[in-house]
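Heads up, the thing below is written out as structure tokens.
As you look at this complex, bear in mind that one protein chain is not there, while each of the others sits in place.
By written order: A, B and C. Residues from 1 in each chain.
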Amino acid sequence: MTPEDTKELKELIEFLKENKIGEFDLERGDLKVRIKFAQEPGADLAQLAAALRAAQAANPAPAVLPEVFAAAHVAPSHVASTPAAAAGAPAAGDAGEDATLHVVKSPIVGTFYESPSPGAPAFVKIGDQVENGQILCIIEAMKLMNEIECDAAGEVVKRFVQSGQPVEYGQPLFAVRPR
Amino acid sequence: MTPEDTKELKELIEFLKENKIGEFDLERGDLKVRIKFAQEPGADLAQLAAALRAAQAANPAPAVLPEVFAAAHVAPSHVASTPAAAAGAPAAGDAGEDATLHVVKSPIVGTFYESPSPGAPAFVKIGDQVENGQILCIIEAMKLMNEIECDAAGEVVKRFVQSGQPVEYGQPLFAVRPR
Amino acid sequence: MFRKVLIANRGEIALRVICACKEMGIRTVAVYSEADRHSLHVRFADEAICIGPPRSAESYLNVPAVISAAEIADVDAIHPGYGLLSENANFAEVCRASNIKFIGPPPDVTRLMGEKEKARQAMKRAKVPILPGSEGVIQTEDEGLEWAKSVGYPVILKASAGGGGRGMRVIRSAQELPALFQAAHMEAANAFGNGDLYMEKFIEQPRHIEFQVLADQHGTVMSIGERECSIQRRHQKLIEEAPSLQVTPKLREEIGKTLKKSLENVGYQNAGTVEFLMDEDGKLYFIEMNTRIQVEHPVTEMVTGLDLVKAQLRIACGEKLASIVPEQPPIRGHAIECRINAEHPEKFTPSAGKITAFNVPGGNGVRVDTAQYAEGVVPPYYDSLIAKLIVHGKDREEAMARMRRALEMFIVQGIHTTIPLHQKIFEDEDFIAGKFDTKFMERFFEKQKKDS
Partner (left out) sequence: MFRKVLIANRGEIALRVICACKEMGIRTVAVYSEADRHSLHVRFADEAICIGPPRSAESYLNVPAVISAAEIADVDAIHPGYGLLSENANFAEVCRASNIKFIGPPPDVTRLMGEKEKARQAMKRAKVPILPGSEGVIQTEDEGLEWAKSVGYPVILKASAGGGGRGMRVIRSAQELPALFQAAHMEAANAFGNGDLYMEKFIEQPRHIEFQVLADQHGTVMSIGERECSIQRRHQKLIEEAPSLQVTPKLREEIGKTLKKSLENVGYQNAGTVEFLMDEDGKLYFIEMNTRIQVEHPVTEMVTGLDLVKAQLRIACGEKLASIVPEQPPIRGHAIECRINAEHPEKFTPSAGKITAFNVPGGNGVRVDTAQYAEGVVPPYYDSLIAKLIVHGKDREEAMARMRRALEMFIVQGIHTTIPLHQKIFEDEDFIAGKFDTKFMERFFEKQKKDS
């Protein structure tokens, strides 16, 4: 590591510590960072943790991965072509978004269509004002076209999927800024 | 990471904290971020215990053992007839004792004898003053009588084993209050 | 062979099917409810699709959701596992209509076997022994004496109009028949306003014995040995074995031939299990047929060396049985399975929650089928089966000894399991001696109560 890297890393750690982060992973290109803070030596907590882990003092534990099936939290290869995180953990996936937005999720498994028929204009586009109950899109399942209604009123600010794309249950479709 | 990245990251963490997010995963293209906040220091034990056990309200969790092999920390059935804890984990077994005491441990596996021959007086008894190098007992191993010398000077305040009793490596034999 | 298969199930059987597919180079698609997001069948499938909320009715039993998932994932076939949609003929029909191969028998066969009385009659016509019952009402004591004589004592009288024990009498000899007939008649008349009675053969100590069959899509059926499943609690199997100590090679061959003929007649396809009761004289009576892979299929795999799930896939793909199982596999050694359920071992209350420690036993002759793991969660919505512990030994003694040591080494913490119950059963003298029937567990619990 260059001294510059080290400095940045130190700053990052300081910042994480200030914000009481317990674990932190980052991967970007060939950069991988993994940080896990040790248990705070708060009296009772340390005692309980010790009892729970019965860790061996003689054998310092290596920097460990958080959990066996960390990978399992996101399905191995989602049919949806959106970022797996968005599909696999919709709530978390939207955390980066404005919390005031309302997310319309797919109530069924099927194929998403933005318009009533090929070539026809989309039911809604970004920037449209929509009403409660207004049709936002169609999800085709078993040859049936299911019209998906909006469950909020406001402005469509984002569409998460492409027309023709398969979606699973609970997958975010639109973000609406409620009025 | 670019300074821009760092700034974004900091903002994200601030935002997550404000919204009391516990864990956060994001995968988008080649970027992967994983953040897990530490337990609030001062969080009450019940909260941590709940997190650790993930007990479901509907099904009172059974009283869980702290670790898979809790039982392993003490050998299942020690040859020594002293409380297994004393033999299996000498350090722990002495925890209740005065920390200033010096514990003489068995350097070999064998059978403990307090005196040089049956009927003869014991090498030492409780209350005796002993010197460094003074013989405290005999451990018989493979028909050989091994004299065990004291590795401290002071008063013998406790004997942990009975004459004729088998002892394992590292098992506490005597406690000596050093002068 | 199929290119891609969707597994319409969860838990250990979903993972079992995924394993078979992986070994055959078939891509797998898992479906899951929101409660199973972190399950191993989701983790190890090539693709995974969330099909609904935790409740089975809205996810795993939701036919449109499953079919829709199969369509968007573009699979060739669906393996239904056991339970859930596995014996749903309508689902099999929808699969067919959607051009997706349902891995199981055709819908009409599933439907036939699903209607118990029709299945009984079909099997009776095909000369499979069924539990004898009088045809219609027994009008008089004499008629009763005659019918009872024809099937042998004991018999049981039942009220045509009712149930719940009213008007019911077990008759163990001709001497006691007249009085009991009158008593039952009176009781039925009083209880249901109708004194009509019918009679059935009564089995005092029935054993539950079932035969595994495989059938290809070209008209060939093969019976591949039996399983002994008498250790049950409230009709839930706890322990299964293969072979049964009660089934001689001769009986095995006879039943095998009869089943081959009868199931070829009904046009059976894929894997199935024919369940029988066995009376004290070792005679078998057909009860019902399960038209799917069974929870306890591994004991048959252990003693025959077959892979039944792979056989299912190959059959469904059109392969002939002659190439999958070229000859009747000999039975080697003895296998036993214990179902490890997330239940309190004495009260049997379900024990959902987070698993904090999970150490599975291994070593020679031990197989564990499970989708659980340390840090895994047992959701409260589904079946309580979390693992199947299967052992194989050169004989029943070795298998039992192996099971004892494997149970001891199977450590699960955070939830209750039936492991301690199994440990006690494997110390029971009658169990060890092989002296048991479907009422064994009742007697076992009484003994336990007395001892404590």
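One rule holds for everything that comes next: a contact is a pair of C-beta atoms (placed from the backbone, for glycine too) under 8 Å apart; a residue touches a chain by one contact, two chains touch by 3 or more.
These figures come from a predicted structure and were not determined experimentally.
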| item | value |
| --- | --- |
| Hidden-chain contact residue, picked from the options C:74, C:93 or C:307 | C:307 |
| Candidates C:110, C:244 or C:370 - the one touching the absent chain | C:370 |
| Among C:165, C:362 or C:420, residue touching the chain not depicted | C:362 |
| Touch residues of subunit B, complete complex, unshown partner | 67-69, 71-73, 75-79, 87-89, 108-111, 141-142, 144, 166, 168-171 |
| Where the missing chain touches subunit C, by residue | 15-16, 19-20, 22-25, 44, 298, 301, 305, 307, 309, 332-333, 357-360, 362-370, 373-374, 394, 398, 401-402, 404-405, 408-409 |
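Following the convention adopted for this analysis, only the chains that are shown with their structure count from here on.
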| item | value |
| --- | --- |
| Maximum centroid distance from subunit C, chain identifier (CA atoms) | B |
| Centroid distance [mean C-alpha coordinates] between subunit C and subunit A, Å | 41 |
| Multi-chain contact residues (two or more partners), subunit C | 374 |
| Residues of subunit B whose C-beta touches two or more other chains | 52, 67 |
